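Every protein chain except one is present and positioned as in the full complex.
We just call them A, B and C in the order they show up, numbering each chain from 1.
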Amino acid sequence: MAAPKKTPDRHYDFTSMNKWFAWSSLALLLITVWMIFEDYAKPWKRFQAEFRELERQELAQEAEAERQRIDQDEIARIQAEIESEEARLDEQRSDLDELQDRLADLDDKVYEADVDARTTKSHLDTERFSYDVAQQTGDADKIAAASLAVDTRRATYQENRIALEAFTEQRAQVKAEIDRKMAGLSEDQAQLIALQGGLEALESRVADLGKGLDYFLLNAPVMDMLEPNLRIDQVQLTGLYQNINFTTVDRVDRCVTCHVAATRAGFDEEKWEEPFRSHPRLDLFVSSSSPHPYTQFGCTTCHGGLDRATDFARAGHSPESEEQKAEWKHEWGWEKQKYLDTPILPAKYSEAGCIGCHAGNVWTPSSTTQDTGRELIMRMGCYGCHKIDYPAYTDLPRSGPSLERVASKTNPAWAYKWIEAPRDFHPTTWMPHFFFQENIEGELNEERQRAEIRSVVAYIWDRSEEVSYPAPPRGSSDRGETLFDTVGCTGCHLRDDEANRDDYYPQFNRMHGPNLVRTGSKVDPGWLFAWIKDPKAYNPETRMPSLRLTDQEAADLVAYLMSSRDPAFENLTLPEVDGEVRDELVLTYLQGTQTIEQSRATLGSMDDTARDVYLGQQTITKYGCFGCHNVAGFEDVKPIGVELTEEGSKPIHQFDFGHIHDVPHTRQDWIKTKMLQPRIWDHGKETVKDYAELYRMPDFGMSDREAEAIVANVLGFTKESVVTARRADQTPGAAALANGRKLITRFNCQGCHLIEDIGQAIKTSITDPGLWPPNLAAEGARVQSDWLFEYLHDPGIESMRPWLNVRMPTFGFQDGDVNTVLSYFAAREGRDAFLSEPGRPDQRDLTVGQGVFAMLQCAKCHPAGPVDTSAGVSAAELAPSLLLARDRLRHDWVDDWIKDPLSFVTGTKMPVFFSQLDDGSYSSPLAQGIDLPMWRGEKDRMLRHFDSEAELKEYLADAEKVTAAMRDHIWWGLKRGS
Amino acid sequence: MNKYRFLTFCLLAVSLLGIACGGGGDEAAAPTAAAAPAAATGSGAITGVINYANGDPDTAIGMDADPVCVGLHAEGAVTEQVVGDEGRLGNVFVYIKSGLSGSFPASADKVVLDQQGCMYNPHVSGVQVGQPVVIRNSDPTLHNVHALPTANAEFNKGQPFQNMEFEHKFDTAEVMVRFKCDVHPWMNSYMGVVSHPFFAVSGTDGSYSIENVPAGTYTVEAWHETLGTQTMEVTVADDAAAAASFDFASAG
Amino acid sequence: MEALKNLQKNIVKSQIWKSIFRVGIPTDNRKRALAMLGNVVLHLHPIKVKKSGLRMSYTWCMGGTAFFLFLVETITGILLMFYYRPTVEYAYFDMIDLREAAAFGIMRELHRWGAHAMVISVWLHMFRVFMTGSYKPPREFNWNVGVILLVLTLLLSFTGYLLPWDQLAIWAITVGSNMARATPLLGAEGPGAALLQLGGTKLIHVGSDARFGLIAGRTIGNGTLIRFYVLHCVAIPFVAACLIAVHFWRVRKDGGISGPV
Partner (left out) sequence: MEAIKSLINFLSYPQWSFTLSLVLFWLAMRSKLLWTKAGGWVLLALITLFFGLAMLDPNFFVVVAKPDNVPIVMMVYLVGFFWWFAMHKAHENDRRIADGEPTFEKSESEDRIFTWPDLVFSEFICMVLLTVGMVLWSILLKAPLEEPANTSVAPNPSKAPWYFLGLQEMLVYFDPWMAGVVLPGLIIVGLMAIPYIDTNKKGNGYYTLKERRTEIWLFMFGFLILWCELIVIGTFLRGPNWNFFGPFEYWDVNKVEPLVNVDLSELIWIQILGVGLPSNFLLREIFGIVFTGFYFLVLPVILIKNKFVNRFYQDMGPTRYYVGMTLFLTMMLMPIKMYLRWFLNLKYFVHIQEFFLNL
C-alpha cells in the first residue's frame, strides 16, 4: 500500500466552482422572476385592462358627442353675462368687501359663542353628576349647594345659548345679503354648470380610466397587494350553495372578474363582445333593481360552472357546437374539465338554471323553452315511468286514456295496429312507438314483438269491461262540422291528417285531446255519442269536459266525427303469431321465478289464451304501459323508469354511451340523443344483450326543439343547492300561482282562454275575434270569487256574452280544484279573494253616472238587454252585458277599468276616455262634452243635483269622481230585466 | 394561455419602460366622428303611377248598426280599398324602404286623421317618426281610435263627442300601423310611419310623387292594403324625376 | 471612490458587522475552522471531511437532498397553512382558492412535488447506504434511525395526501386505510380479532379497531381530516425533526460520512 499522499488543501477547482455558482444563481434569479410573473400574469387581468380601455374610448366618444351637442353660443352668452355681472359687482366692491368682513367677524363670534356654550354645557353635566353624588351622601347642605351650582350653571348656559343664537341669526342675515347681491352671478354659474356639467363628469371619468403612471404603479407586481384597479371581483352567496358530499358550502362567484360589464347596462350593442357584454334582460336578471340581483344570486347559481374560477377553461364554459369548441380551444385555451360535475349550461339550456329555485314553475314568456319542456313532460307523460319529485309533476293523473273499459270503445284488431305504430293513425299523438325500433330488428325479434303486442291486446281485452251502447240518433255531418269548429272542441282537438306536432311548437293546446282524424275507423258510434254527452260516465277520471250538448248536437257531432274514416284501419283481423316464439317468451318470464323444469310444466298447463294473457301481463310490466294508462291489475305498480329528480346532478360517467362515439360526453347531449333516438345506446350490442335486457324507452317522435325543451328541464333537476328560504314558491301567493298554473295546463284552459298572454289556440277555427273566448288577464282583479266559484262549478248558469257560440265546458271540478283557480287569479293580481259589500251612494252620483253612461254611449257596445242581431250588429262589436256586473264584477275594479283598460288587458276593445296625464292623474273630457246640444237633456237632469253649472262641470272634469259615478250607476242603476 | 401571458408581460414591460422614461402622459382622446349629422334633402324626385289590372271594385258598407252613421251617408258608403280611376289604383303607400343615409329631422306639420261620416279620412296616409298626428272626431257619435301597431305602443282612445281631437307621435318606424274603430267595425285606416320624409300616397288617378329626394339609388316599396307590397330599385339624379311605376293585379 | 471604500471599511469594522460575521471571509485554515465551529448551522459539519465524502459520485447527495426537501416542505407547508382550513366544508374550496385567487398559489405545487421528490430521494439514499455497506458497524443504530425516518417520510406524504379533500385524496386514503381493517388482532376483519372478547362482548369491531383509530370514524370524514392535518403539520414533522437531528449527530459520532473502515 502506497504511503498516504500529502493532504491537499482543496478538493474542487474554485474557478469552475464559482462558475457553477454564478450560473446556478442566475438560473435561480430567472426562475424566481418567472414564478412571480406566472403568479402575476393572470388572464382575467388582461380582460379587465382591455375593458377599461374600451370603456375609456367609449366615454371619450360620448364626451366628444356631448361637446358637439353643447351650444357654444349659449355658453358664450352666459359667460358674457357672468362677466357683466362681475363688472357690476366690482362697482359695489366696497359694499361687498364690508359685508364679507362682517361675515368673517361674525364667523369668529359664532365660533366663540359656540365654544362658550359647549364648555358651559359640559360643566353643567359635571354639576349634575356632583348633585347625584351629593344626593347619595344624604347630606342636606351638600345637596343644597350642589343644587345651587346646577342652577347657576344652567342660567349661564342659557345666556350662552342666547348669545350664540343671536350671532348665528346675524350671520345668516349677512350671508343672505351677500347672496342677494351675488344672485345674478350664481344663477348664471348654475346655468353654466347645468350646460357643461355632463361633459365635465364624462371627461373626468375618461381621465379616471386613463392608464397613467399611477395605474401602472397600483397594478405593478407586489404593489398590487394594496389597492389595485385590476382585482378579483367576487360575491359570496349565502344560502346558495355547492352541494358536496353531504355538506354544503356557500357559493363565491367570481364571474364578473372577467365578465366586467355583465351587471351594467349599456353594453348590449353588437360591438360589445363577450366578456364585455351586458347580461340580457337586466330588468329580470343581475341588475340591482331586478328580482335576481347579482349580489344575492350571483351567476353560477343559475348558469352552473365553477363559481370560484378565474380562468376561462376552469370556469367550465360549455361550447354549443364543434366550431365553437375549436374556436375556444384556439382563442381561450378551452379544455374539457374532467373534474367539474357542473359545467356551465350551454346557452340554449340555460333556463334549466331556473329550476333550482323555481322548481319548474317559471311560466313567463321569458322562459319559453323551459315552460314548453315542462308542458311536454306533462303531455307526454314522462312522469308516468320516471319519478320526478317536483310539485309540477306529482299528483298528476295518468296522461293517457283509461283502458279499463276500452272494449266498449273499439276493437282488438284496431288496438293491435295502433300499438304497433300509433303515429301512423294519429300523426300528432303523444303515444310513443315501443315496437320495431332500431335495437330490436331482425326476423326473430319482429316475431317476438308481434307476439308481445298481441298478448298486450289479449290482456287488456281480457280485463276490460264491455258495455254496449245503443246506436245514436241520426245527425247532420254539416251541422256537426259547424258545431265542431265553434262550440269549443277545437280548443283541445285537431282533426287534421296533415298536422305535424312541430308546426305547433311551442303551443300544444290543440293536442290536449287526440287528433280526431279517422275517428270513424276507430270507435263505436254509440260509444262516441254517450262519451261526448257525458265523458265522466265512461271514465270518471277523464279530463274531457262536458259541453252540455243537446241530443241533437251530440248526434250531429257524432255524424261529423264518424265521417272521417280510413279503410286501412277497418275490417282488420289480429295477425297470427308464431306460437313457438310466444312460448319461448313465456318461458323466459316464467324462469324468472321458476326452475327450467317447473317453467316447462307451467307452460304446458296453460292454454293458448292463458299464455297470451300471461305474456301480455309480463309485457305490460316490461314496457310500463300502466305509467300512462289505467290498466286493470296494475293499479299500484311502481313506475319502471329511472327516477329523474336528480338527473341533472348525475355524474357524467354514470351515463352509458355504449359504442356511440360521435355524441359528445356531456349530460345534455346524452339526454337529447336519448330523447331523439331512445334505443341508440344499444347500438352494436343488440345481439349480445338478451332480448329482455335491451333498452325499452319508447320513441315519441320528437323534433329537435322538443327534445331540447325537455333537456332544458331535465338538466335543471339537480340536487338541492338552495336553502329553502331562498327558493321561490315559498310565499302562499307563489304557491297559489304554481298550483294554478299546473291546473291550467292539466285542464288546458289556454286552449280557449288567453292566460298570462299565452293561449287561445281555438282562434284558428274561429275567425271573428269577437267570438273568441275571453282573455283572462286581470280576471282576479275583475270578478268576484263567489261568482267565479259558482260559475266554474256550473258554467251553464248564466252567460255574460249570450252571442257566443263557444261554450265554457263543465269540467266537473272538485271544490279543491276550483279553489286552486280562485287562489291563482287572486295571487296573480295580488288581491284578497273576497271583498265586502260596498255602501249605496247618494242620488247625485247615480244621476251623474247615468248621464255619463249615456254620454259616453256605453250601451252601444255593452248590451243592456237581449241583443237584436237583425240590426246588423256583429258579435265582434259587442262587449259583455253589464246586467251581471253586480253579481260578477268586483266593485273596486269597475272604475279602475273604465279609467285605464289597457293597463289591465292589452288589445282590449274598451276605449280610453280618460287620458292619463304626465303626473299620473286622469283627465275627463266630459265637462266640455256636456255643452253639446245633444246632451242638453242629460245636463238638465244632472243640474238638478248641483247648485251651479260650474259645480257640475267641476264634478265632470274630475275623472276619479266621474268613473266612480259610472261604477255606481252600473252597480246600482242597471237592473236585470230592465 | 400563453398569448395572455405574453400580452400581460408586454404590458408590464411597457409600463416599466414608461416609468423609466419619466412616465408617459395620458394620450389625448382620439377625435371621433360626431353623431350622424342631419342629412340634407336633395333636389331629385321619384314619380310614378300605380296600375291596377282587372280589379275588383270596392264593396258597399252596411252601417245599420249605428243610425247616426246611416244618417250621414244618404247615398251609401263603400270601402276605400281600391279607389281609383279605371286601370289605376289609389291609396297605395309608396316610400323609400332603404338606401338612405343620415337622419332627417321630423317635420312639425300636423298630419290629420279625421273620423268623418263614420269613415277614416284619409284611408291611407303617411307620417314621419316624431311628427305629430292629430286625430279628430267630426261625427256626432262615439268613435274610438284603436291603433294596432306592432313596433309602437298600442293606444285606444274613445272620442264620444263631436270635434274632439288629440295629438299623438310615433316613436318607431312601422309600415303600416292599422287604425280601427271598435264601435264601427267597418272603419279602417292605415298609416305608414317612416323615419324620413320620402313617402307618398297615390291619388285616385294612381299617380304619386316623392319630392326633394337626394341623389342615390334606393329601394322603393309600394304597399297596398289587400294586394300586398312590391319593391323596385330606383336611381335618382339631382334635379330630375326618376320614374317608378308599379303594376298591381287582384289576386283573383 | 475613496469615500465608498472608507464607508465599506467602516461598515466591516463596525461592531454590528463583527458581531454577525464573526470570522470574516475565511482566508486561512484557522479561519476556515473557526467559521465551521462558530456557526450554528454549519457546525453540523466537521471542520474537515474525508475527500471521498465530498464526492457526489460516492454520496449521490441524496441524504442532503432529502433534508433540503424536508426544509422546502416545512416552509411551503407553513405558507399553505395560512390559507388552508381542515374542515370538510372548506378544505376543497381552499384548494380552489389557492389555484384561482391566492397570491403564490404555486406553493401548493412546490409542496406536492417536493413531497414526491422527497420520497424518492429518501429511497435512493437508503439504496446508496446499502450499496456502500454503510449500515455495518458502527452504524447499525443510525441505519435504524434512517429506516424510521423513511417510514415517517411515507407517513408524512400519506397524511398530506388527504388534505386537498378531493376524490383523489379520500379514495387514496380509503384504499390505504382499509388495510388497517385487516390488522391481525386489532382490525375488525383481521385474523384473530374475534378472539379478543370479554364475557362475550367483542372488543374489536368497526367502531374500535385500528382503522377506526387511524381515521377517527367509520368512514373518512371531518375527524379524519383533522387527525391527518395535525399528524401532517405537527406530530410527524416534530418527530421527524428530532430524529433527523439524531441522525446527523450519529453520522458525526460514527465517524462522519462513511468511507472504508
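Quick note on the criterion: contacts are C-beta pairs under 8 Å (C-beta built on N, C-alpha and C of every residue); 3 or more make two chains touch, one makes a residue touch a chain.
No experiment lies behind these values; they were computed from the predicted model shown.
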Among shown chains, those touching the left-out chain: A, C
Residue in contact with the excluded chain [from A:99, A:217, A:340 or A:884]: A:340
Omitted-chain contact residue, chosen from C:79, C:103 or C:120: C:120
Absent-chain contact - pick from A:38, A:200, A:551 or A:794: A:38
Among A:24, A:767, A:843 or A:921, the residue in touch with the chain that has been omitted: A:24
Touching residues on subunit A - with respect to the absent chain: 1, 4-5, 7-12, 14, 17, 20-21, 24-25, 27-28, 31-32, 34-35, 38, 242, 244-246, 338-341, 651, 653
Residues in subunit C touching the chain absent from view: 26, 29, 32-33, 35-36, 42, 45-58, 60-61, 64-65, 68-69, 72, 88, 92, 95-96, 99, 106, 108-110, 112-114, 116-117, 119-120, 123-124, 126-128, 130-137, 139-140, 143-144, 147, 150-151, 154, 157-158, 161, 164-172, 174-176, 178-184, 187, 189-195, 219-221, 258-261
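Everything below uses one rule, namely that only the chains that are shown with their structure count from here on.
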Chain contact topology (line, ring, star, complete or other): line
Top-ranked pair of chains - ranking by C-beta pairs in contact: A-B
Of all other chains, the one whose Cα centre sits farthest from subunit A: C
Computed distance of Cα centres, subunit C from subunit A, in Å: 58
Centre-to-centre distance between subunit C and subunit B (centres being mean Cα positions), rounded to whole Å: 84
Multi-chain contact sites of subunit C, meaning residues that touch two or more partners: none
Numbers and ranges of subunit A residues touching at least 2 other chains: 38
Partner subunit A, residues of subunit C touching it in the complex: 29, 51, 54, 88-90, 92-93, 96-97, 99-101, 103-106, 166-167
In the complex, subunit B residues that touch subunit A: 1, 4-5, 7-9, 11-12, 15-16, 18-19, 23-27, 29-32, 34-35, 62-66, 140-142, 144-146, 148, 154-158, 160-162, 164, 166, 182-185
In the complex with subunit B, residue positions of subunit A that touch it: 37-38, 40-43, 45-46, 49, 57, 60-61, 63-65, 68-69, 206-207, 210-213, 216-217, 219-221, 333, 855-857, 860-861, 871-874, 876-877, 901-902, 906-913, 915, 925, 928-929, 932, 934
